[in-house]
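Only one protein chain is missing from this complex, and each of the others stays in its spot.
Chain nomenclature is as follows: A, B and C, assigned in order of appearance, with residue numbering initiated at 1 for each chain independently.
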Amino acid sequence: MGAFLAALGLIVGGGVASVLTGRRRSWRSRAAVTGIVAGSLCGLVAAVRVLAGAPTPTLHVPWRVPYGSFSLAIDPVSALFLVALFVLAPLASVYGGRYLEEEHGDESLGGVWLFTGLLVAGIALVFTARNAVLFLVAWEVMSIAAYFLVTFEHYRDEVREAGWTYLVATHLGTAFLIALFLLMGRAGGSLDFDEMQLGHASPPVAGLLFVLAVVGFGTKAGLVPFHVWLPEAHPAAPSHVSALMSGVMIKTGIYGLLRVLLLLPSPPAWWGWLLIAMGVASGLGGVLFALAQHDLKRLLAYHSVENIGIITLGLGVGLLGVHAGLPLVALAGFAGALLHVLNHALFKGLLFLGAGAVAHATGTRDLDHLGGLGKRMPWTGATFLVGAAAISGLPPLNGFVSEFLIYTGAFAAATAGRGAVLAAAIAGAAGLALIGGLAVACFTKAFGAVFLGEPRGTSAGRAREVAAALRLPMVALAAACAGIGLAAPWVLAGMSRALAQVARALGLPAPDAQIETLRSALAWVSLGSLALLAAVAAAAVARRLLLRGRTVAAGPTWGCGYAAPSPRMQYTASSFAQPLVDLFRPVLRTETAGTPPSGPFPAPASFASATPDPADRRLYRPVFAGVAALFGRLRWVQQGRIQLYLLYLVATLLILLLWKVR
Amino acid sequence: MFEINTLLVGLLLVNFVLLGASRLGTSVRQVAAQGALLSLLTLAEHAGWSAPWRVWLLALGSGVVKAVVFPYFLRRALREADVRREMEPYVGFTASVLVGVTALAASLWLASRLPLPGPVASPLLVPVSLFTLLVGLFLLVSRRKALTQVVGYLVLENGVFCFGLALPEDAPLSVEVGILLDIFAAVFIMGIMIYHISREFDHIDTDRMSSLRDETT
Amino acid sequence: MIAALLLAPALAGVVALLLRSDRLRRALLVATALTHLGLVAAAWRTGPAGPPAAWLRLDPVGMLVLGVTSVLFAVAAIYAVGYLAHEERTPRPDIEEDTLFANGPEAVFTGCLLFFLATMTLVTVSQNLGVLWVAVEATTLASAPLIFFHRHHRSLEATWKYLLICSVGIAVALLGNFFLAMAASFGPSGSGSLVLHELIAGAPGLHARWLKAAFVLLLVGYGTKMGLAPLHTWLPDAHAEAPSVVSALLSGALLNCAFLGIVRAYQVLGAAGQGRFAGDLLIDMGLFSMALAAVFIVAQPDFKRLLAYSSVEHMGILAVGIGLGGGAVFGALLHLVNHSLAKGMLFLLAGNILAAYRSKSTARVRGVGAVLPVTAALWAAGLLAITGSPPFGPFLSELVIVKGAIDGRHPVVTVLFLLFLAAAFIGMARPMLAMVQGEPRPELPPSGHDRWLTVAPAVVLGLSVLLLGLWIPSWLDGALRAAARVVGGG
Partner (left out) sequence: MDAAPVLRYLLAFALAPLLGGVITKTKAFFAGRTGAPLLQGYFDLAKLLRKGTVYSTTTSWVFRAGPVVTVGAVAVALALVPMGGTPAPLAFPGDFLLLAYLFALARFFTIAAALDTGSAFEGMGASREAQFSALAEPGLVLCFLALTRSAGDLSLSVSLGALSFAAWRSHAAVLALVAAALFIVFLAENARIPVDDPTTHLELTMIHEVMVLDHGGPDLALVEAASWLKLWVLGALVVGVAVPVRTGIPALDGGVFLAAMLLLGVAVGVVESAMARLRLLRVPQLLVASGVLAALATALISG
């Protein structure tokens, strides 16, 4: 626990130091980055120790605020989430240090570093807090720090707008959490998680708590339909912050949901179905809307919705397994979900950093103005390719491993279960498959439009590879993605304590047998991945040998007879995605505008398409607008006449007297 | 001169005159009369001439303040703000009188249902006080001029004061004095304000003083 | 002790009216404020004093309110020096329409400030409801000229409404006192006395209906002054037109004093076994205030009115907290402290922004962060504080109140409470953050910079409200619990 506290201290201290050093360019960022890196290492040590089998470190200090106690604990589940945080945070901050100095060197960066420190520390505290009040404080510190980071470029209107949407969403979510924890406190007799006695909570109460948790935490996680803030806020933030938010911050929602599930009595079936339904909805919705985007970071943000959906799907499968008494299903589901939390942190972090590098090098994030960066930014391109393959769940990378586990859970449920369980399993499996297929489509689009072919704009043509400080984190993350894919069984073994904790809390038998089953399967998967690498290598060597000494000429692309192809003739990202977007028109409701070419000598034509989020456009905005209009009419009350005001007084008096006094 | 019921009936009539009064001067005079009646009433309620010294003190004090000083303030404000003397009320005079009648009925009914700890000097005391109260409130909400609102406020205070007489025990002297002082200061400051209002707006119609509002027009 | 507390500001006020030199007067103001603060601190150390039957006595609740008032006044006094030092003497163009206006005499301003303190002190120490009434009315009279410091017709209108509406309200409260006395004169030991101690002692003998009626009258009467909707009508005008330092005192100190009047009545009803009746009434009024405040907070174009309506909302929160009883009472009292500190800070900062931009429009003020960095940072922090976000004090107090509602099984109250809080947050965050961010509008070039004399006071308040969110000192905790016990909560 000492190491963990030291981590918190260093991380926040770095931010504070950066504020104090103020405009001294040489120090301000360095101080903060050093603090975050050093702190994260300490934290990583603490977390890994727990996963490796050390007893759970706890801290319980009296804290004089009402109902509060400063109690922390790093149990295996917390440790697992902490690992994701403390792996991503230092890399993101190293990246951010250089990025900010290059992009915003002439501005004061103290604030952004302070809030970065607060964000990381807040997340760490959320993962370890064992008291509701402490949890809520950490939660809000995290959320608000994130707000100020999102609005870092607040002189741009759309950024302010995005930050605003985020702030409202997170605040409303927190309101649900306050209700949730206080209700848990009443039902469980304490606001300390370790002393809550919720095992005997009546079904309605437990159900209410579960729903509150799903709404409150789902808002932070970005589950459909509470996701509207996410595709706004993540693109607005500086890229390393987007990486932190998408990679870790939204996982606090998953963590909170899991933590509450571990406290609640054993789940009824509908919890599992609800989570599976929301998971599939989020997964499909996320990937479909991602397909329709032109903005690289917005596309990635929607993929966060998709991956949160996959994780939730895993949790749902797990709950279903618990309810149906199928330990293998439960274990596979939870293992997949937890591993996907870590994996998504890695490859989504990697992708956002890559997107930041692209934006930094070209000055644009519009897919239809990029292209050909693979040759100009080889490192960024290669690492982005790894990230894209990983998030599409392709072997031999980590994304495949976690999705494999969730699939296994669904298939095991389908083989053993019947009735509703079977239906849910089919839905889950089919949903995952479709999500996977669409993800491939979406990321071939993203990678192809950005890094392949010819530049579609001059800025893309002038792009140069980014500095080493920006490349290093991307390479590290790419390596981690590959590593988890190839070392899957050992990774699962590392998670075994966390899984055991989950199983214990949910009243399952000791899960060693199931873990062993999954581990052997993963061993085969890794073997297959190695075989794949071997085969690819062999093919590559063969090709090299064959081409040795042969003529390898270079020429223009074969344009089917057309001699003068120009970059503007390339297939754009929009046109690439058009068939699918068109297929899912009823969901996406993409809005197009433009003038098609006509006549034998067509005049310059134009085409533009935009895909606003229906939940935002058709659900939230109308409601808010309606409320505002209503209030506007009610303001008549305060219309300036003192006689009227006195009349209110008299009326209140008489009404209360006649109504209350009898 | 200390016949309680007569005084009360006097009060009652004054209220009606106030409701019907169309000119500022009249209402000022009436409220002065009301003050005088109240001070007499105070004495009467404490056995007239043989009332203890503190009652005399209070009665005289309030009498002087309400029957002499306030009218003086208000007239002065009136003079400085030389405005048209008509009331221009929201509610017409006949209508006001009708309202007064209903208010009287209401207060009689209410008073009849109010349990009292002990015998009161007169059965009319409570109803009249309530009536005065209601009339004060009514004047406050139904009249335009800042001055009439002060008058309404005074009537309201008089009503409260009058109800106070129905209490078996009197409030301690110091409290009574404090109350009196407060009301005195209040009216004093209101007078000053009216003066400023007339200077700023060239009128003392409060309904034109409604620039501070949230109504989104 | 109590005599000193009362006389120091009163006499200083008289002196201030007589003094010629502005600098001396300002020095006197600060000196008196600090003396008062010192005396209050001493009173805190010695704890509640005086025989229970005394008219003037510091009981835990009064002590709490007095402490808040004194701290806020001291801070405001220092701010006032900086504020007055930069006010132009000569008539100057009005910010909203093209007329000239001048300030009232500074002597009157300072003097009334000190009288204001004296009267508020009297409110906190009076145990006799009659004296309490006198004191509350006196606060109105002492503060009216303060609101009228800037002599243009808007402030005049505001002052007139303040004066008349509050006086009428207070008159109703006086009737309430008489009803209470009436209720007290029933039964064998019926002495119509209004001394709190005796009322509570003889509470069982009080006549129920007179008592209830009395509470309604007192609630409406003092509620007018406290700003409970729909009696709040004077409040936004007065807060918006008064000089910001005065707004801070009105919102942070005066409203508490009026609230104290209601609390006293609530004590009596609680002792008489009518606690639930009074509680429900308070909850209704409180929720209604929160709702109405939200209506006016959303899309509010004037940031001082915004803060004013937020005060209405928070008075509603206090009412709900007291009304819920039990643990929520502690929360309400804690919230009283938090709100005074946070709102005081915000009004002082609003003064700085107003001075720099010469506009109260949330739509036109932009880029405060660039012009007044410290003010901007505090403004954002204050927003988070006042809307109940951690790590600031109000979060804890509101959390305690909600917990009280949930533990007391008031689902509807809980839902509405959280709903209105969220609405107020949304309504306040949008304009206030927009003011801090972005770049100043070209058509509205701000002038000036953070001056320590007008920023330091806000910093002090900000730090203390932050501290209250992280760690409630034991002495304060003890005082709050004692006060909660007196009011009849756990």
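The rule is short, and it goes like this: a contact is a pair of C-beta atoms (placed from the backbone, for glycine too) under 8 Å apart; a residue touches a chain by one contact, two chains touch by 3 or more.
None of these values were measured; they are calculated from a predicted model.
*Asks:* Among the chains present, which touch the one that was left out?
*Replies:* The undisplayed chain, in the complete complex, is in contact with A.
*Asks:* Which is it among A:79, A:580, A:637 or A:653 that touches the chain not included here?
*Replies:* A:580
*Asks:* Have a look at A:52, A:468, A:513 or A:540 and name the one touching the chain we're not showing.
*Replies:* A:540
*Asks:* Touching the hidden chain in the complete assembly: which of A:70, A:155, A:411 or A:490 does that?
*Replies:* Checking the options A:70, A:155, A:411 or A:490, the one contacting the hidden chain is A:411.
*Asks:* Quick one: which of A:441, A:474, A:491 or A:656 touches the chain that's been left out?
*Replies:* Here the residue in touch with the unshown chain is A:441.
*Asks:* Contacts of subunit A with the missing chain: which residues?
*Replies:* On the side of subunit A, residues 371-372, 374-375, 381, 385, 389, 392-395, 400, 404, 407-408, 411-412, 414-418, 422-423, 425-426, 429-430, 432-434, 436-438, 440-441, 443-445, 447-449, 451-454, 517, 520-521, 524-525, 527-528, 531-533, 535-540, 542-543, 546-547, 550-560, 565, 567, 569-571, 575-580, 583 touch the unshown chain.
The criterion applied here is as follows: only the chains that are shown with their structure count from here on.
*Asks:* So with touch defined the way it is at the top, what topology do the chains form here? Options are line, ring, star, complete, other.
*Replies:* It is complete, because no pair of chains fails to touch.
*Asks:* Roughly how far is subunit B from subunit C, centre to centre by C-alpha average, rounded to an integer in Å?
*Replies:* It comes to 31 Å between the two C-alpha centres.
*Asks:* When the C-alpha atoms of subunit A and subunit C are each averaged to a single point, how far apart are the two points in Å?
*Replies:* Measuring from centre to centre gives 44 Å for this pair.
*Asks:* Using mean CA coordinates as chain centres, what's the subunit A-subunit B distance in Å?
*Replies:* Going by mean C-alpha positions, subunit A sits 70 Å from subunit B.
*Asks:* Give me the residue numbers in subunit B that touch at least two other chains, ranges are fine.
*Replies:* Only 137, 140, 149, 206, 209-212, 214, 216 qualify.
*Asks:* Among the residues of subunit C, pick out those that touch two or more other chains and give their numbers.
*Replies:* In subunit C, 160-161, 164, 168, 209, 236, 296, 299 touch at least two other chains.
*Asks:* Write out the stretch or stretches of subunit B touching subunit C in their complex.
*Replies:* Where subunit B meets subunit C, its residues are 115-118, 133, 137, 140, 146, 149, 153, 156-157, 160, 163-164, 166-169, 171-172, 174-175, 178-179, 181-182, 185-186, 189-190, 193, 196-197, 200-201, 206, 209-212, 214, 216.
*Asks:* Please name which positions on subunit B make contact with subunit A in the complex.
*Replies:* The touching residues are 90, 137, 140-144, 149, 206-207, 209-216.
*Asks:* Help me check something: in the complex, which residues belonging to subunit C touch subunit A?
*Replies:* Answer in residue numbers: 160-161, 164-165, 168-169, 172, 209, 212-213, 216-217, 219-220, 224, 230-231, 233-234, 236, 277, 281, 292, 294-296, 298-299, 330-331, 334, 384, 389-391, 395-396, 399-400, 402-403, 406-407, 414, 418-419, 421-423, 425-426, 429-430, 433-434, 437-439, 469-474, 477.
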